[in-house]
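Heads up: the structure comes next, in structure tokens.
A single protein chain has been omitted; all remaining protein chains appear in their positions.
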Amino acid sequence: MAISLRRARTIIRKAMEKGQEMELKPLSVVVLDAGGHVIAFERSDGAAPGRFAIAQGKAYGAVMLGMAGRAQMARAEQQAYFMAAVNGVYGGQVVPVPGGVLVRDRKGAVIGAVGVTGDTSDNDAEAALAGIEAAGLTGEA
Amino acid sequence: MAISLRRARTIIRKAMEKGQEMELKPLSVVVLDAGGHVIAFERSDGAAPGRFAIAQGKAYGAVMLGMAGRAQMARAEQQAYFMAAVNGVYGGQVVPVPGGVLVRDRKGAVIGAVGVTGDTSDNDAEAALAGIEAAGLTGEA
Amino acid sequence: MAISLRRARTIIRKAMEKGQEMELKPLSVVVLDAGGHVIAFERSDGAAPGRFAIAQGKAYGAVMLGMAGRAQMARAEQQAYFMAAVNGVYGGQVVPVPGGVLVRDRKGAVIGAVGVTGDTSDNDAEAALAGIEAAGLTGEA
Partner (left out) sequence: MAISLRRARTIIRKAMEKGQEMELKPLSVVVLDAGGHVIAFERSDGAAPGRFAIAQGKAYGAVMLGMAGRAQMARAEQQAYFMAAVNGVYGGQVVPVPGGVLVRDRKGAVIGAVGVTGDTSDNDAEAALAGIEAAGLTGEA
């Protein structure tokens, strides 16, 4: 099962609505497929220009390692040099903090990831989960 | 004047609708701001996974050089080594063919660019122009 | 509102004059636009040859993240691996210390950033702020 563009749009809209409800700073949201490639992205008006790279880095590490942002952060805190090395092998495209959320299908297989950035990492992750659930999928933050 | 996220969404949807009307292959569309940074991107179901980089490269070269895809292609045909060198200084992020379309405001200032990829370069450019016009802006292909 | 070349020149000259008044080491000063692209740069006689990259890195991170040097430094001290990862996604172009100063217009929107390097980070930031104020703009260090 792949994330369709229709579902990716739902994820982005609902994550942004959640951010507005929670009164977060302007969010940026990316949805990647199971190969780590971009399906859709939106940056809210007022967000800093470089937000694509942060959102993508959060989601990319999640897909490539099969490990959500919180687990990556725990590993980075235990073994900073390991996550630095991982970042090297993936061309600098990994941002190991919450806000990178794995998307799973009903059988538990990873079918992509969502990256949210703009507020604190924990709030970013909460908005991502809201978007993923609204699309009828299961997120792992 | 900046391209708002609302307008970027209109550009993407209308470019994709134009593609469906013209019976093109599945399109991918990116909208960049005046600094070459991503505002929004969508990849149609059925498009190849690597389409983000192609769409972004078409639009990025347009913004950074202030030169639309057709003018870049003409220069590449006259002086292939020049466009190769330009690509080098911009980190390999330039795809000098039609489908990279400058977006101008009423006074003629460049406020961003749209990159479309998926069908022939000329058809890609036509879809981009349709999206830009639907958003009340002026495109230069 | 964009920073004009005239204003960028004023920022650079006044930042350098401030450095002379404070008897700082020879300064180098860059002014970037809202997309992180260079408007103007000057390196004082006697400064080390590699100063462009340091000045640019201080200002670039500020614009791309919408976060001034002091806030970046605080984040780097809390989560070193996070700022290392951010540096990766921005191609190694981020120097997260004071001296990278956001420039805001009257409504508070970020319209660019100034990067100063040559003396201590705090003195660099003070010189940047002096230049920005002399140009009639508001800095956030």
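Which chain is which? They are A, B and C, in the order written, and residues in each are numbered from 1.
By our rule, contacts are C-beta pairs under 8 Å (C-beta built on N, C-alpha and C of every residue); 3 or more make two chains touch, one makes a residue touch a chain.
Please read all numbers here as calculations on a predicted model, not as lab measurements.
Hidden chain, full complex: it touches shown chains B, C.
Which of C:39, C:68 or C:97 touches the hidden chain is settled by the complete complex: it is C:39. Contact between subunit C and the absent chain runs through residues 2, 4-5, 8-9, 33, 35, 37-45, 49-50, 52.
By the touch criterion stated above, the residues of subunit B touching the omitted chain are 34-36, 63-67, 79-82, 84-92, 110.
Please note the rule applied: only the chains that are shown with their structure count from here on.
Chains compared, subunit A against subunit B: the Cα-based superposition rotates one onto the other by 180 degrees, nearest 5. A straight line joining the Cα centres of subunit B and subunit C is 31 Å long.
Inter-chain centre distance (subunit A to subunit B, centres taken as mean C-alpha positions): 25 Å.
A separation of 30 Å divides the Cα centre of subunit A from that of subunit C. Residue positions 34-36, 91 of subunit C are each in touch with at least two other chains.
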